[in-house]
Structure formats: structure tokens, C-alpha cells
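The complex appears here without one of its protein chains, the remainder shown in place.
Letters A, B and C mark the chains as written, and numbering starts fresh at 1 in each.
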Amino acid sequence: MYSFFNMNFIIPDILLLLFPFIVIGSRLFCNYRSQLPWRIANFGFIAIFILLNFIPLASGEGRFFICNWKIDDFGVLMREVLIISAILGIWLSKDYFEHGADGKPQMHQIAEFIGAIAFATFGGVTVVSACDMLTFFLGLEIATIPMYALTAWNKKDQLGSEAATKYILMGSVATAFELFGFSYLYGFAGSLHFGEIQQAVAAGTNPLLWVSVLFLFCGIGFKLTLFPFYTWAPDVYEGAPTPVTAVLSVTSKATAIAFLVVLVFGPLAPVQEQIAPLIALLAGTTLFVGNLGALKQSRLRRFMAYSSIAQAGYIMVALLGPATTAKTAIVYYLFVYAVSNYLAFFIFGIIGHHREETFASLRGLSKQNPSLAVALAISMFSLAGIPPLAGFFGKFHLFFSGASTGHYALVAFAVLNNVLALYYYIQLIKSAWVDEPDGHLSPLRLTRRQRGVIVALSISVVALGFIPFLSNNVFAGFSF
Amino acid sequence: MINDVTLGYLIFLCPLLTFVINGLFVGNRNAKAAAAIAVTLNGVSALSAILVAVHYFCSTFAPQKAVLFEYTFLPFIDDLVARIGMLVDPLSVMMLVVVTFISLMVNIYSIGYMREDRAEGRFFALLSLFSFSMLGLVVATNLFQMFIFWELVGVSSYLLIGFWYHKPSAVSASKQAFILTRFADSFFLLGIVLVSYVVGSFDFSAINSLSLYPFRTETIDLGLCVISKANALILGSILIFTGGWGKSAMFPMHIWLPNAMEGPTPVSSIIHSATMVVAGVYLVARLFPFFAVCGDSLTIIMWVGAFTMVFAAVIACTQKDIKRILAYSTLSQLGYMMFALGACKIGQAVVTTGWTASTFHIFTHAFFKCSLFLIAGSLIHQVHTNDLDAMGGLRKKMPVTYVCSLISILAISGIPPFSGFFSKDEIILTAFQAHHYTVFALALLTSGLTTFYMFRLFFLAFHGEPRHEGVKAGHVHEDLAMTLPIVVLAVPALLSGLLGKGLFEKFFTPGKLHAPVFVKLPEASWIPFAAIGIAVLALAIAWFFYASPKAKIQRALDAENRSGLYKVVYNKFYFDEMYYTVVRQFIIGGVARVSRAFNDYVIEGLLAFSVWFIHKLGDLVRTAQAGYLPFYLGTLIVGVLIWRFFGQLPL
Amino acid sequence: METILFNLIWIIPLLTVLVCVPLSATRTGILKAIHATSATIVLLIVCFLTYRVYALTGEPANELAAPLALRFFTDIPWLSMMGAHYTVGADGLNILLLALTAFIVWGGVLVSWNIKGNQKVFFALIQLLATSVYGVYMSFDLVLFFVFYEMEALCMYLMIACYGSGRRDYGGKKLTLTLAFGSSMILATLFGLYFEGGVNSWSIMELSKVSLPMEFQMWAFPLMFMGFAVSSSLFPFHFWSPDGHSAAPTAVSMLAAGVMMKMGAYGCLRVAMFLMPEAAKIWLPYVVALLIFNVVLGPFIALRHKDLKYITAYSSISHLGLIFLGLAALTPVGLRGASLQMISHGFLTGLFFATIGMIYERTHTRDITEMGGIMRKMPFLGVGFVLAGFAGLGLPGFSGFIAESTIFIGAFQQDSTLTRIVTVLAILSITTTAVYILQTANRMLHGPLPKKYEGLTDGCFREKLVIVVLVACLLFIGICPGWIADMLDTSIAPIFEKISAATQPVISGIGG
Partner (left out) sequence: MNLMNCLILAFLLFGIGVWGLMRRRHLIGMLISIELMLNAANINFISFAYFSAHDATAGALFSIFVIAVTACEMAIALAIIVTMYRRHKSLDVDQLRDLHD
């Protein structure tokens, strides 16, 4: 068994588990206006991120903590994605807790907010490091339940509560599906442990397994907004507060896809061949429907919802590939996607601070603030997958992984859908660059944090793509 | 022959240099300098051409071909190489002399004629560009080089016809000329591609020295039909002739030449009478052995030439614009040359006298027709109109011009001892000896018509009472710069026939022929007298109508109340109108409109439909998103069923 | 040393953009100075390298780049996971295209001197576009190639929609999306090439050594060929170019028609036909049928248009059709003719759009029925336009004639029925070209001058310089084509070897 001293790889997870309690608890020792929780949060997340980077990668099977907490390369990199998403999320949300245009903050209780985000992040971490179905299920729930709360964070906001209601009702149904799937899988293998399930699956299949696979995919299809389970996403994305939407679109997607990766390349690895058609169909339909839905949108967050549905479809393509390729592609894509998405949401946040978040309020941006318009163009083209921006290389990895097992037709279909995607992203760029503003534009105010973050994100979107060592490191890991 | 090589270079480089200097540097800033450069350099080029000619004909080397210099221009595959070179044989040397000499004359003439024009520099530049291209054409060693310069003379003619680009008529005339010749050239190019593909070479030496027998067996797929390579060669020869057809303005592609008279007169005199328009004849003469082996293509050439000859002569009899009269007479003379080449064919055999006659006629015609145009130009310069209505009674005012024009007109009418007589007599003789009696008759008739309309012009212009205020008032004078070339040209117009006859009969043969050469020719010493008789008769008729004391000039000039036939002829058989209808209605209004409609409605329509379809699908997706929670929950359940049945899980 | 210079070709424009980022957008003078200088430097570098490649013709090349004879060969591992490399090199074909690009970019920077709007962004976008085009012509690794190839979409839309005229948003969208459509078809086949090739390499040279499975080629070749053909506006994918060109600002029209439309044809030759010769032999004779629209109907459509840019766009469509005729001939002469036409048409259409843009700046209309007699007011621009026209209708002395005659002769060597028919039609349709070009020139330049144009001025020195240089290029190629033909032949030889070596299996259903 491990001695305590070479168990340091578990430290970040433990810190992450304790971290939300510290943040929320800090509220007891300071007054309402104090910045203490915010400072602790920043410090904590960044510290955890740095600690994660100390974990050496490429250690084969990964290491185990009391035999059902596994930490492998994929896990570490997913942790990094989740932490980055959390950090950006709280930075984005910070402005909403300060005095807005009408002198009152749009949201309250930052400490609890950060705590919720931290819980969700930990849920994601649990999912990627689970070795049995129970941990797996608990992780998923820990990742999901805070999201319900976050969606309804503005108690005064009518749309928020409606969105939350829809979200939690459908979410619970999806949970029921998953549980049903889990129960059959347990019945099939007679054990909760992934290793034994994998042996059982390799030994032979029967309808019980396929029913469970069906239910599991349908349940996770809800969280990953696959066709036809995506219907909640547009409404929830629109109803929730902007920072919550951003966190939803990155963290919960990352958790869900991690769930699928663990499942497909873990217990179900022996039957990946048989479930490939299902995955291909899910991917194709999802990205097609997502692109179609985004064609004629006028509200930014709903637009982003559809675009993220389509992105989920693209990610699914990678699941068809062999384990290493697929995992690399997915992690790399999640990095890129998180960065591009947050860049977009930061800009929307700045726009939405004084105007409502629609295409119309982007008009005249290129005249009013060219650099912001450039940043917007960068993020949109990156999401559309235009080289040399990171988004292209991310998609290229995904398609590469999909094509490596010969699914040329699906890849061709996905690539053709890129044209549709390009169309609606160009629509958005058009309203920012081409359309003349109608009437007076309310001034845009950028705080130093916002400016810094936007510059940093823009640079990384441009650089993440074609700087080769980065793609190497995503593969080989940040090992200092 | 190093000396000749340098001279050969000089012949080309001088006009090119003139073009570059005048076009780029001197331009319109200094008209005098431009003119001086043009005249000197063209003089040098003419001088060296004459030197080359003298040296060539005096050398024992004489009738053979020689290549003074040759460069590889663009290699294609193994033997198929485009070269730029200078071929020297009697024909090309003769053309060199003619072109350089006439271009010198015309340059001198233009000093006077273009004196008032703003863009004199441009004029001289383009004129030299033309002579350069024409020289390149006549010394071509292969079809590719021929085509290159063929196009260049075409474009310089376009630029010169449209020289006064603010005159809409001139602009449209230039466009018409270029497009019509271009149309013919497209077939020429096709012919070149076809022949060079079959023969595997562009060189005249290769093409002229081939016989069809080796090609009878192999076949070639022309897309629509598969034919033997021999037939392909015959087709190619006809296509190549089509190029000459258009360039020499044979019927029915003749209409551009009369309209081209919108250009300045010096241009008409050099390009549209003396040199460029004979390029078609020259092409056929150059490739004569090839045509000779190519079945009936010579017969086609003969008939095209013969018909144009008569057709143009008839029209010329009724025109009132003197330049147009001359243009139609040019057409008619080109018809002579063309059919003389065509008439060489008797069954499978060939007589070579026609070839000699035709080239001889090129030579003589160049001088007298050029001088006639220059004369017309100076008349127009005096009365400021082309219309015979405004002329008359110029004999006393312009005596020198009068004499010179008489010489040239006698020359073209084929009255001995003027130059035209000898060449035309040869041609008519050929037609008779080759048993083409119909053509022979037509030729005799046409020579009569020629005399008639030329003297009609002569009498109406110089005799009778002045019909123009300017002439009456007497500010009419002879400009030295314009009269000098006329006088100089009158000399060859008078003598070139007499002196040239021996030269041509000695040296001018089409070269080695694969077809059997027909030697025993019927004797016909009466033909010259017949020709002269008809000419004199026509002259008398012309005198009776237009110059005799009781001639009614007004009635003669009146084009309105005439018989319908006269009107038809006067309106050139309405060919211009036909062309315009075809082009406007059929090409622009028909084909072009249909193809644009196809593009705008079919292609763009399909595009629009697909966009619409995608948008409809998008609407479908968004209508599902009605915000109705039970429906959303339903999708969860339905989703399970969908993937149960379509998920291809082995359930 | 030369290798470094060669790599600088695409790096310099990028650096220029970075240099200009800190500058404030108001200091346009210095901005334009910087961009013009960098464009000139690149031009000089490329001209020098072109000369070097010409001088090295016949010398043994880098054996790593076999079977192609590449100079300045650079090969660095790039994206290790996918085995993508940074592989660039130069042979006769692409160095000439690079030279063409350098000239057009240089001209484009100069003609868009006083463009409306945010000039900082505009020039940055031009440089990015230049980078992408240079990259496409330089790269021999398919990933690198595609990255550069797709980059254009990023710049094109913004340039057209923000700085264009007329229906700029529509035109920009149409152009960008159609090109993206084409490149998506290419991307789909690229993966196939990599995995079917099975040499774990994206390098064109490596892939050219393996022979790909036939059933893969049969679907991949048409997909990829069409994908490339979209950007060369081969029927039925030509619809983007008239609207796009007419909406675009002058410089973008020059670049788009001058060099970007060649990228497609270049890709067809360098990637599709080189890597999948068997399928090429089967499919290309059918592709020829599409050319009837491009070559024969294109000029007629131009005849019906009144807008200068539409006319030029359709003339480009017909000229690019000739490129494909040369490619489809599958003979050395035909391939050389196609490459010649790429270069020649680049200069030609660049000159066309440059003069049109200058005239449009003054008359503020492109409708030829409203113009007339402006030759009197601006003889220089008028002459420039007429010369472009002459080059366009294939007048000897200009490069157009060389290219077209080479294509005709080369295409006639191909002994297949359809090709023959199309070749004959193409040769005969030079008349139509003459008709619309002369009609345009006459309507616009000749005839009486309308009152409103009394105040027009001729081109300034900068504009004259551009015109003179482009005309000089056209004449230079037209008068001494021998050397350029040598360069092209040496670089086309390996491609043709691969094609001629390809045994043509009979596929049931297609029936080669």
C-alpha cells in the first residue's frame, strides 16, 4: 500500500474538497462587503492549479487512492480544465456582485456562489477519478446539483427561476435514466467496480448490458445536450445569469464528456465497436441540430446555447477513436473551447452590463471599441474553427480521432456542418463589424481585470493553436 | 551573308524603335520630332530592305529559300517548336520592299495629312507598330510566328481605324474590323493547332513539303466525327484559309473593309489597300504547295475570290464616298489575286503561272492603290468631305495630283503599258488556261467594271464644274509633304509592271510541288487584246455618262429616285444591316441572354433554394423549442425510444 | 541563407501586423509606409529567389524532397501527435506563383492607399491574407497547406463586408461560405489521404510514393478536386466570384481573383492529381464537360453585364476554365499551359481590377453605360485598361497568348472525344472574349465625354507605378516565355511521371 509521503498527488483533490467549506465559512468572520472570500477563492483555485501542475504525467495506468480513486494523465488534465473554467467563471461573475449600472449589484452572496462553483468543480474531479459506479454517480450528482442552485441564483429573476425549474425537473428525470442504466449494468456485471465490469463485458454480452448502455447514454445525453435531449439547454442558458451560463457551458459539459470518456474507454471499452454507430449517430444529429438552431438567433446567450450544443456534437466525434487519441483530442479541445467560450462570454458580459444581450446591441462595436471587436472576431472564428486560431486545431484533433477508425462519412458530415457554423458566427461578427448602430450607444466600461483577461484570452486563443510545444504538452502533460 | 543579316535586323528594328520612342517618350509632346524620327527610321528600314532585295536577286542563290536568323520562342513537345525567324525568298523579299517603301511614303504623307491633329505622336507610333508587325508577318518562317504577327497587324489596324476615338462611327468601325478578323482568326488558330498536331511541326518547310499519302490510313477523333488524318489536313487547310478569308475581307466577311475607311486616309492607304489586306493572299501563296495537295480547297479559294471580285466591283459602281469606292475596288482586286491562286488547280494537276500572276498583282496593286488612296486623301484634305457631290473641277487646282491619279487609274484599269495591265493580264490568262471559263468571263467583266467605276470617280472628282464653295473660292493648294509621295508612287504605278514582269517570271515560283505540275498550256494570245478592248469600252461609257458635254452630273450623282436594283446595290446589298441584325438579335439578344438567364435563374436559383431549405430546417428546430416543459420531458422519453430503435445497438 | 529568406516570405507580413498593433489607428501615414515597405521587401526577396531557382534549374535538389526537385527545403516536426510537419520548399511552379503573389500584394497595398474606414485593420488583414497565400504556395505538408488555405476565410469576410461597396455583406458571405464549403470538402479527404496512405505522414512527397487504394481514390478524388475547384470557380461553383469581386474593395478583388483563385487550381495539380493519378485519369475527362460553361458561356454572360467588375469576374471565370482544360488534358504541354495561365491570368486580372478600382475611385460608378470618352481625361488609366483587355483576349506579345496557345496545343494532344470538342469550342470562343472586351473598352473609354466627367484627373505616380509594373510583367512573360517554360517543365515533370505511370484500372459503372 502507499505510504503517506508518496501520496502527494491526492493533495489537490483534498484541498479542492475542503476549499468550498473554507470559502463559505470565511463569511462568518467578515462583514457583508468584505473582499475576503473572493481573495481566498482566487488564492485557493490558483494554488490548486499550480499544485496540479506538479503532478508528473505519463504514468501509465495512473495511481490509486484506496483502490477506487484513480488519477491518470487524462484525469489531471481534466482537473486543469475544470479549475481553469472555475477561475474564469468567478472572475467573470465578480463584476455582477459589484455595483451595476443602477447602483445595485445584480447578484448577491458571492461566497456561496463561489462555493457552489467549487462543489461543481469537485464533482467533475470525482467523475474523472472514479473507479466504481457509486463514486461515479456521486460525482455526477455533486457536479449537477450546484448547477441547479446557480441557475436560480437571482431569486428576483423570474426567468431564472423558470429556467431552474425546467433544468431540475429534466435533470432529475435524466438522473433516473442514469440510475436505471447503472442498475442494469450492476445486474449484468454483478459488481460496481469498473475493472470487474470490464472483465464481465469482455467475457460476453447480453441484452441487459445493451439496455443499460442505452439508458446511460440517454441520461448523459441530457447533460451533454445531445439530440434529442438538448431541449433544456437554450432555455436554461438564456434564463440563467451570464456567468452561470458560462460555467454551465464549460464545466458541466466537461464533466459530462469526462463521464462518457471514462465509461467508453473504461468498462465499455471491449464493446466500443458495437456502440460506435450509436455514438456516430448521436454526434451527427447533435451537431446538425445545434447548427440549425443557431441559424437565426437574436439573443446572445440562446445563440451560445445552440453553438455549445453543436460543439458537444463535434466532441462526440472524437469518442470514435482509439483511447489515447480520443482522450488527447478531447482534453485539448476542452482547453480551447473553454478559452474561446469564456472570451466570448466576457465580451457579452461587458456588452450586457449596460444593454440587453442581443445581436442588436453589438452594433457599431468596431467603431466604438475596435480592439473589443477584434477580440470578438477572434473568439467567434475560433469557435467556428478557422485556422490559425485554436478552435481549428481543436476540431482538427477531434476529426483526426474520429477518422482514425475510418468514420470518413461522419467526419465529412461534421466538416460540412462547419460551413453552417461559420455562417451564424459570421452573422454575429457582421452585427459587430458591419451594421451601423441605430441611435446613441451607451458607453462601454472595462475594468482592469476585464481588459487583462480579454487580452490574455485572445492571445491564448491565437497561440494555443499553432505553437507546437503546447499541443505536445497537452499530450505529454505539464511536468515540471 | 552576315551583311544581309544586319540589314535584316535593321529592317525590323527601325520601325520597332520608332514605335517605342514615339509611343513612350516623344509621344504627343513634340509632333515634329515624332515625325522626323518616324520618317528617318522608316527610311533606313526601306533602304535596307531594298539593299537586301538587290543583293538577293543579284546573287546566284536567288530563287531558293534562306533563313537569315531564327530564335526559339517557345518549345512545346519534341519537334513542335515555335520559332521567330526571318525567311528570305523572292516572295518575302518582294513584300519587304513593298511594305517598307510604302510605309515610308505614307509616313512622309502623314506629316502633311496629320498636321492639325493633336495626337500626331501616337499616330506615328502606331503606324510604325503596324509596319513592324507586317514585316514580321511576311518573313515568318512558321505558322506560329505568322499567327503572332497576324494578330499584331490586326490590333494595330484596330487602333488606327479607331484613331479618332471620339468619333463613334470610327470606334464602331474599328470594333467591327477587329472582331470580324478575330472571328476568322479563331478558325485560323484552330487550323494551326490541327495541322501542327497532325504534321508535328509549325514550319512552312515541313508543311509545304508533305504529301497526303502517309496520312490516308491513320484516323483522328475530332469529337463530332472520326476522320482520316488526310481529311483532317484538308480541313485544316480550309480553316487556315479562313484566316486569310477574313483578313483579306473576302465575301461574306468583306463588310469591315469599307467601314474601316472611317480611319485616317494614310491608314487606309497602307493597311487597308496595300499591305495588310493582302496578308490573306500572302498566306495562301506562302502555303501554296500545301494547298495544292489538299484536294479541293484551292477550288473553294478560287470561287470565293471570283465572287468577291465581281460583287465588290458592282457595288463600287454606285458609291459616292470616294474612299469607299477605293475600298470596294481593293476588295475586287483582292478577289483577282485570290482566285488567281485558286485557279491554278486543274483536276489533280496544278499550273504555277497563276501563283506568279497573283504575287505579281500584289506587287503592282500595292503601288497604284496606295497612291490612289493618298490622292483621295489629299482631295478630302482640300474639300473636307469624302463625298463626290462636293468635288469636281479639281483638275486645274491640283494639276500634279491630277496627272498622278490618271496614271494610277490607267494602271488599275489594266491599260498598257501601265503596271496593272501586266499582272491582271496574267491572271485572266491563267483563268483561261486552267479551263475555268466561267471565272475567266467574270474576270473580263470585272476588268471592264473596274475601268468604269475608276473613271467615274476620276471624271466626277476632277472634271466638270466645281461643286464646292472652297474649290470655287479657290483656297485649294497642293501640300508638298502630301504631293511628294503621290508623285513618287506614280513612278512604280507606271513602270513596275513593265520592269517587274521579267523579274517575276524568272524568280517567282511556288517552290517544289507534290501535285503534278501542268506544263502544256493552251496558247491564247488574243486575251490581252480582249481585255484592253473591254477596258477601253468601259472608259468610253464612263466618259459618256460623267464627262461628255451632255452628261447630267446631278442626275448621275443622285441616289434617291433610282430603280430598286440601283438602290439595293447602292446600299451594298444591305449586308451591314444583315450583320447587325444577326449580331444584335441572335448573338447578344439570343445566346448571351439565354446563357445569362441560365446562370442567374437556374444556378443562382438552386443556390437560393438550398439556403431556403436550410433555413426551413432551422425554423423546424426552433419551433420545437416552444418553451413547453411537458414537450421537453417528452423528448427525453422519445429520445430513449429513438435510440432504442435507430441506435443500432444489438438489442 | 536563401532558405531563411524563403521562410521569411510568409513571416515578414505577419511581423508587419505585429509591429503595427501598438501603433494608433490615426497615424495612417506611418502605417501605410510600414506596410508598403514590407510588401516591397517581400517582393524583392521573392524576385531574387525566383532568379535563384531559375539559375539552379537542373542542379541536383535536396534528396529528402524526392520525387520533387525542391529548393530551400525546410522540414521541422510540428504537431507531433498527428505527425504534421512544417515542410516548405520551392520548385519552378510555386516560386513563380509566389512571385505573382508578391507582385499582386505589393500592388494591392499601393492601390488601397486612401481606403475608407479603419486603415490599420484593413492593412493588417491584407498582410494576413498575403501570409495565407504565401503559405499555401510554399507548404508541402498537407496540414500546413490546409491551415494556410483556410486562413483566407478569416480575412476575406471582414475585408469585403467592412470595406467593400454595393451588396458587400451579401457578397462577402457568399464568397466566404462558398470557399469554406470547398475547403471543407478538401479537409474531409485529407484525413482519408493520411490514414489510407498509411505512412503516418502528411507530406506530399511521402504520400506520392505510396499508391492509394482505388476505391478510396474513386470517391476522394472528385471530392477533393471539386473542393479545390470551388475556389477556382469551376462551374457549377462559380457563383461566388462575380458577387464577391464586385462587392470587394480593389485590393481584395486583385488578391482574390489574382492569386486566391489560383490556389484552387494549384491544389488540384499539386495535391489531387499528384496523389491520386489513377482516379484523375478516370474522372478528368468528365470534368472537361463542365468547362463548356466556363469557357464558352462565361464570355457570353460577360457580354450581358454592365458592371465592370461583373464583366471582369466572368472573364476570370472563362480564363480559369482554360486552366482546367489544360489540367484535364493530362499532357505535359497541357499542364504547363495550365500553370502558365495561372501566372499570366494573375497579372492580367490584377491589372484589370487595379485599373477598374482607380477609375471607380474617380467616376464613382462601374456602370459602363454611364461612362464614355474618359480616355480623353485619363489616358494613362485608359491605356492600362486597354492593355489589360488585349492581354485578356490573348493578344500575342502578352502572357495571355502564350498561356492560351500552350493550353490549346496541349489539350489537343489529348485524344479523347470530349476533350477535343471542348478544345475546339474554347479555341473558337476567343472571338466572344474579344467582343465583350472591346465593347467594354469602347463604351467606357471612347465616344463623347459626359459633362459630369470634365473634372477627372489621370492617375497619380503611385497608381501609374502599379500599372507600369504589372504591364511590364505581362509583356515580359509574353515576349520571352522560354525561361518560364523551362522552370515549369522541370517542376511539372515529376507530377506528369506519376500520372503517366498510373495504370488505369477499369471501374465498372464509371468505365474509364
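Here is the rule we go by: contacts are C-beta pairs under 8 Å (C-beta built on N, C-alpha and C of every residue); 3 or more make two chains touch, one makes a residue touch a chain.
These numbers come from a predicted model, not from an experiment.
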In the complete complex, the chain left out here touches which of the visible ones? A, B
Just to verify: which one of A:F9, A:F122, A:Y184 or A:Y408 makes contact with the chain not shown? A:Y184
Contact partner of the left-out chain, one of A:A164, A:V264, A:L300 or A:V415: A:A164
Taking the full complex into account, find the residue in A:A152, A:V264 or A:V331 that is in contact with the omitted chain. A:A152
Have a look at A:I14, A:A176, A:A202 or A:I459 and name the one touching the chain we're not showing. A:A176
List the subunit A residues touching the unshown chain? 132-134, 137-138, 141, 145, 148-149, 152, 155, 158-159, 161-166, 168-169, 172-173, 175-176, 179-180, 182-184, 186-187, 190-193, 196, 234-235, 238-239, 293, 297, 302
Interface with the undisplayed chain - residues on subunit B: 622-623, 625-630, 633-634, 637
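Quick note on the criterion: only the chains that are shown with their structure count from here on.
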If you tally contacting C-beta pairs, which pair wins, B-C or A-C? B-C
Between subunit A and subunit B, centroid-to-centroid distance (C-alpha), Å: 78
Centre to centre, by mean C-alpha position, how many angstrom separate subunit A and subunit C? 42
Indicate the residues of subunit A shared as contacts by at least two other chains. none
If we count contacts the way the header does, which residues on subunit B are in touch with subunit A in the complex? 614-615, 617-622, 624-625, 627, 629, 631-633, 635-636, 638-640, 642-644, 646-651
Can you tell me which positions in subunit A touch subunit C when the two form their complex? 325, 328, 366, 370, 374, 377, 381, 386-389, 392-393, 396-397, 399-400, 403-404, 406, 408, 411-412, 415-416, 418-419, 422-423, 426, 429-430, 433-434, 466, 468, 471-472, 475
So in the complex, the part of subunit C that touches subunit B is made up of which residues? 236, 238-239, 297, 300-301, 303-305, 332-333, 373, 375-376, 390, 393, 395-397, 401-402, 405-406, 408-410, 412-413, 415-418, 420-421, 423-424, 427-431, 434-435, 438-439, 442, 445-449, 481-482, 485
